[in-house]
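Heads up, the thing below is written out as structure tokens.
Note that one protein chain of the assembly has been removed; the remaining protein chains are unaltered in position.
Order of writing sets the labels: A, B and C. Residues in every chain begin at 1.
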Amino acid sequence: MNAIAEFTIIPIGVGVSLSEYVAVCEQILEESGVTYELHANGTNLEGDWDEVIDAIKTCHERLHEMGVPRIATQIKIGTRTDREQKMQDKVQSVKSALGKRKENL
Amino acid sequence: MNAIAEFTIIPIGVGVSLSEYVAVCEQILEESGVTYELHANGTNLEGDWDEVIDAIKTCHERLHEMGVPRIATQIKIGTRTDREQKMQDKVQSVKSALGKRKENL
Amino acid sequence: MNAIAEFTIIPIGVGVSLSEYVAVCEQILEESGVTYELHANGTNLEGDWDEVIDAIKTCHERLHEMGVPRIATQIKIGTRTDREQKMQDKVQSVKSALGKRKENL
Partner (left out) sequence: MNAIAEFTIIPIGVGVSLSEYVAVCEQILEESGVTYELHANGTNLEGDWDEVIDAIKTCHERLHEMGVPRIATQIKIGTRTDREQKMQDKVQSVKSALGKRKENL
């Protein structure tokens, strides 16, 4: 089952700056083979459900090993059976629809 | 790795009423052995990371089998290594802190 | 515009225990007149969109005043025009659907 997902990981109890922990996750993603894209509020993921989830689980495990006592993660995960869709297709669909709206106004 | 989680599943393309689909998930949870509690904006879950995630994945698979073409799910998942915590502990901690605040005012 | 919402507030940079901060928010909600219900992964809210959002904004302001340097909040907010719905109606709809499923099996 293919999935398009997003996760935002918040390490708790390690101070106010979280970027070094998010960087650990980015490196895990790099090694995972999952397609991913960092943005200002999380990281988008694309791949098989299990691969996507395993990458996120590995982030939790790795951060705990580094001494992070508590982690709160939010995941959005979408699956569909009506058609194949990639992350860039989602953005493109909206941009096309926006273009058509403007033509018609 | 133990987790406290929440998921909100939104079947898309099956009309405006979603309760019958959420009920399918509740039944999957009932059979899964994971501790769960339905509330107005999702279902709280407590258990091993893999069991929690597997229950959510099974919901996606089952709803797609029922003909739902697209599903968007949001998951919150928290893990901690500093101490064991159950769902009811989280609520109780806040209630205790609230009680103390009121005593001190 | 009436809304059913949920928010989970995560104060960052104040250590691992967050309950005292969530308790401040609960007290703000108590004073706000918005219907609310604390659960293990957040607080459910019901009321006018502006009242609901204002209560959450007040939490951010109050926690920053208390010295919290950074706050990450997740909100789910739902509105509908097809019918009036209360938080307890959402739970009840799922329970009814689950009951019907079991009768039919």
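Criterion: contacts are C-beta pairs under 8 Å (C-beta built on N, C-alpha and C of every residue); 3 or more make two chains touch, one makes a residue touch a chain.
This is a predicted model, so every value here is computed, not measured.
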Residues of chain C in contact with the chain not shown: 1, 13, 49, 53, 57, 60-61, 64, 68-82
Touching residues on chain A - with respect to the absent chain: 4-6, 8, 16-17, 19-20, 22-24, 26-27, 37-42, 44, 46, 74, 76, 78, 80, 82, 87-88, 90-91, 93-98, 100-102
Where the missing chain touches chain B, by residue: 10, 12-13, 15-16, 18, 69-70, 72, 74
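We take it that only the chains that are shown with their structure count from here on.
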Chain A and chain C: spacing of chain centres that average the CA atoms, whole Å: 24
Separation of chain B from chain C, taking each centre as the mean of its C-alpha atoms, in whole Å: 15
Residues of chain C whose C-beta touches two or more other chains: 16, 74
